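The other protein chains are all here in position, but one chain of the complex has been omitted.
Per-chain numbering from 1; labels A and B assigned in written order.
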Amino acid sequence: MLLLGLLISGSLYTAFSPAQADSQPSETEQVAQGKELFLASCAFCHGQNGEGVPTVRDGYQLGPSLVGVGAAAVDFQVGTGRMPMAAPGQQAPRKPVVFSDEEIAALAAYVASLGPGPAIPNEADYSIDDLSEEERQEAISRGGQIFLTNCTACHNFNGAGGAMPRGGYAPSLHGVEPKYIFEAMLTGPQQMPNFSNGNLSPEEKRDVIAYLGSLEETPEYAGFTLGGLGPVSEGLFAWVVGIGGLVGAAVWIASHTTRSKKSKVNA
Amino acid sequence: MSNDNSSTPKHPVNAPDGTPVPYDTHVPTHREAEPIADPGLPAHTWRPTDVDPKAEKRAERQIAAMFIAAMISAILFVVAYFSFEVGDNWDTFAGLGASTITLGLTLGISLLLIGTGIIHLARKLMADHEMVEMRHPAASPQEDRDATVQALNDGLAEAGIGRRPLVRNTMIGAVGVLGLPAVVLLRDLAPGDALDIDKLGNTIWEPGMRLVRDVVGTPILASEVEMGDLINGTAEAMFPSEENGYPELHGAEEQAEKAKAAIIVVRMDPDEITPLEGREKWTVDGIICYSKICTHVGCPISLYERTTHHVLCPCHQSTFDLADHARVVFGPAARPLPQLPLAVDDEGYLVAQSDFTEPIGASFWEREKL
């Protein structure tokens, strides 16, 4: 019910938002445009009707079914350039976006029409601008604890990303737009698990985003973060900068000074 | 003090024919003549600062300049200390904490300048004649050794310990037994019941206890869990309230229970689950729950891949297949994650059917016995 509600409100928002009402095509037009785009760019892997294309290996798919993934999934995958993939592979990396905003909206509308799924979130869903100073503070520290419980295991304490089995990786969260973080949690792209609204409420997701935003805004009190990867990069710098520099100093200290060719003086 | 002690005459290294003078009499050597005779220390050469007053003055000025710059840098440290704010409102400098970097840089530069100044002084202006000092064998002279052994024997003979084995043995025994009090004293490092290792065998979970989300403590409706969801959860008793009636936990007890109660809940297609015999009814509609604590050395584990259903431990990369009773598919762990049997209560919330059926977390000696 909640999902359906979200879907409806999302669609309504997309359709009737005053800022877009003038220039935007109607929903049916959008779906039709989206279908065309889909057939051209997506259907090879996801099937003519988004039903997915199985491979010969049991249980594996060239592209998964998109029925029910919702507009949010499309907005995330295409909006961050992950889709369309350059080639079928284990993990779709982030890359330059191929489609325009209108085209993405059309694709999202088409995929949303295939089956009920999460809609593209509103800015109000992930923004803490409306909160009072105190509420904001609370949201950030609560978001930090939720982040450390649910997200850092893969994405690391700094949001720098981490390794997953068999060459997979959890990407860095630095510089990712709040909308996409929200959508990623909502839809669980690729190997990432879902944090659906029944799992983490929209407010909790908002708090996580607020925490991540605050991390990027706060100054690095301690100096350069060295990649924010923890003790491994710190150890590397201790050896290269610390030991490297100090051994260099030792070489200088023990080296011979210049010698004069003169051998006699009247001192 | 004078430089005269450097004038120790050089020890003859090689006899005139080039044969080395034996320096150790323990092992007779069969060495032939060294192929090349020791040419001796090369003649000393002079530095520009020794022979050129201009160079000397220049070095002096350089060193003094370093020391003066060090002073300035140290004063800048004090200025930075008082001018940059920390606490609620950090001053920043290119996105970095201004206080930390300016204090570090001024202190470091000051120290480095003092260091380089002193070393420059040693290299350029202090006398740089190499001196020769003779070594002495590490061992004491033979007569000293003999005297020491004699003194030792005399002392032992006078003590008469060797002749009185009864006294000697009881004395050794008495001192040895003192080890017991020393060890026993450590018993109360974990006083009284705190040493009850049976606690490793159970957790706070009990039949009918609700699963709640970690951090926020809200119970989980089975119908709200979507395919692909990963919920990092714990037991409702970790969030006691008047409503749920669980007792407040405090301090060590709370931490210990928290460390054992953590779970991960995932939902997958029920067809994908290969239940272990006897665990067919432990899942609710594809919702399956395991201990979050790795069976290797006990890290919390939640790096979940939704399509393979593998979960990875970030500490040592043990990988478990949650669709197949959390079998270890990779990495050093030896045992599957313990599974928590699930059910749904009247209101549709996920609850535990019972406690874990085995101890959670890292292995230990008595594990199978608990």
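Of note:
Methods note: a residue touches a chain if its C-beta (ideal position, glycine included) is under 8 Å from a C-beta of that chain, and two chains touch if they have at least 3 such contacts.
Everything below uses one rule, namely that contacts and distances are computed from a predicted model.
The complex includes a chain that is not drawn, and of the options "Cytochrome bc1 complex cytochrome b subunit", "Amino acid/amide ABC transporter membrane protein 2, HAAT family", "Peptide/nickel transport system permease protein" or "Copper chaperone" the UniProt name matching it is "Cytochrome bc1 complex cytochrome b subunit".
Among B:Arg210, B:Arg267 or B:His296, only B:His296 touches the chain that is left out of the view. The missing chain, though absent from the display, is touched by one residue of B:Ile75, B:Leu111, B:Val149 or B:Leu276; that residue is B:Leu111. The chain not shown here touches chain A at positions 137-138, 140-141, 144-145, 148-149, 152-158, 160-170, 211, 214-215, 218, 220-226, 228-239, 241-243, 245-247, 249-251, 253-256, 259, 263, 265, 267.
In this section, only the chains that are shown with their structure count from here on.
If you average the CA atoms of chain A and of chain B, the two centres end up 33 Å from each other.
Partner chain A is touched in their complex by these residues of chain B: 45-48, 50-52, 86, 90, 92, 95-97, 100-101, 104, 119, 123-124, 128, 213-216, 220-221, 223-232, 266, 300-308, 310, 312, 314, 317, 319, 330. Those residues of chain A that touch chain B in the shared complex are 142, 145-146, 149-150, 153-154, 162, 164-165, 168, 170, 188, 190-200, 204, 219-224, 252-253, 257-260, 262-263, 265, 267.
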